[in-house]
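For this view, one protein chain was removed and the others were kept in their places.
Up next, subunit A:
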Amino acid sequence: MGAMEGLMQGIQVAFSWQGILFVLIGVVAGTLIGMMPGLGPISAIAIMIPITYGMDPSTALVMMAGVYYGAVFGGSTSSILLNAPGISGTVATSFDGYPMAQRGEAGKALAIAAISSFVGGTVSVVLLMLFAPALSAVAVSFGPPQYFALMFLGLTAIASLSDGSTIKALITATLGFMVATIGIDGQTGTTRFTFGNPNLLEGIDFLVIALGLFALAEICFLVIKRKDTSLQNQGDIGSLKLSKKDFKEMRGPMGRQSFLGFILGVLPGAGATIASFIGYITEKKISKNPKEFGKGSVKGLSAPETANNAATSGAFVPLLSLGIPGSGTTAVMLGAFLVLGIQPGPLLMADRPEVFWGIIASMYIGNIFLLVLNLPLIPYIAKILKIARPMLISLVAIFSLIGVYAISFSTFDLYLLLIFGVLGYLMRLFSFPAAPFILAFILGGMMEQSLRQSLTSAGGDMMILISDPVSIGLYIVSILSFIVPIIRNRKEKQSDQEEKSDAS
């Protein structure tokens, strides 16, 4: 059967009234769950599995997929408004989204995030439809040495995430690496830095660190600076309207990151988080005024939001066409497929075209729903910021605690959250940036494992790391991204000096 015929079947599934209804239910549930700091797509999908039992598989999966990308879509809200990223894919969103909201432009920030997400989501679905079968080869093209090179590239972001002192950024990144080593080591099974505590055996959850370093630290900061009038206009929502200039700024990042994010999403293990970070730094690197980034730049918000949504669609390539889950979330999705009696894999497209194409076709509708639902709601959602400051601060604290408790229902994680909150506050006080910490934590674990997997299979020969064109290409890009800014800075300084000497 041709792909066209399969696609038609898929469109029939997606555009049937059940298809449309359940996509709607899925995306609404996903957005709501994603908006709450602490509840991410994993818990959302796990909650949905028992509900779908006995439903028609394609309808059920269309809904689950909706929950997944809906949660990524909604996840940006708490990052932007409260600096409390609920899922790892939206950490980079807070870098520019939160400053923008603080400036009194929360409405605009949410609108930019929604539009970028929509574009990233839609462009990537087109790519998914055109190339899904062909891309399954790309999905398995990365072995451990290539992943190591990719993570290495991601790490060059540390330098760009430091505003001010690079030394301080490197110090916090080192701390992040150290925390990533806690738990059972994958390659030897040894327990590292657990101090005999079973709660630490699986390492520290991402959410504990993100909510501690970002949300709790922010709360401490707000409490202490409560009399500071410079934060007065934080309660303003500002206009939703984007100017022509804003659209012009967004066009570049949206166009580029839709593709880059999608490709990174296709690679199992890379996913939305790495896509959003790499999206952020590439835009910063090629921007004419990189100094805007981190202070509420339109590009800096648009890039990670486009990339993480594009990556979410990309993640369906290995899941549907190979049966390989690339992340914790897609692993739970895979479980949901199996419960419904559908086995994703190389044969899915031929055996169950209505499922394969139905999911893809429904993602168009889902993305449109998300945009249509979210844009009018923005003024109401942003009203969260109108709540009296003391109340808002306590609410964020409670939400963070609940979110962390919901990971494993263990009070131990709550103490960890407090520790990271205090650490985050101290870091802010002495202006150590938190972003390199979390980036190193996310990349560090994967980087270590891929390095050691490569070395084990090569019998300890370091040359395996630079033995193929993909890795070499990635290292070249990494080195360039280090050198180019240095050269550019020098040139700027020179021209500054020339100007000065001209003036004198």
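The working rule: contacts are C-beta pairs under 8 Å (C-beta built on N, C-alpha and C of every residue); 3 or more make two chains touch, one makes a residue touch a chain; residues count from 1.
In this text, contacts and distances are computed from a predicted model.
Hidden from the displayed complex is a chain whose UniProt protein name, among "Multisubunit sodium/proton antiporter MrpC subunit", "RNA polymerase sigma-70 factor, ECF subfamily", "Aspartyl/glutamyl-tRNA(Asn/Gln) amidotransferase subunit C" or "Tripartite tricarboxylate transporter family receptor", is "Tripartite tricarboxylate transporter family receptor".
Interface note: of A:187, A:239 or A:489, the residue touching the hidden chain in the full complex is A:187.
Of the listed positions A:311, A:332, A:434 or A:465, the one in contact with the omitted chain in the full complex is A:332.
The omitted chain makes contact with just one of the residues A:372, A:395 or A:426: A:395. Checked against the full complex, the one of A:11, A:27 or A:42 touching the unshown chain is A:42. Note on the undisplayed chain: of the listed residues A:17, A:195 or A:409, the one touching it is A:409.
Although one chain is not displayed, its contacts with subunit A can still be listed: residues 32, 35-36, 39, 42-43, 46-47, 49-50, 139-145, 184-189, 191, 198-199, 201-202, 268-269, 318, 322-328, 331-332, 334-336, 338-339, 341, 343-347, 380-381, 383-384, 386-387, 395, 399, 402, 405-410, 449, 452-454, 456-457, 459.
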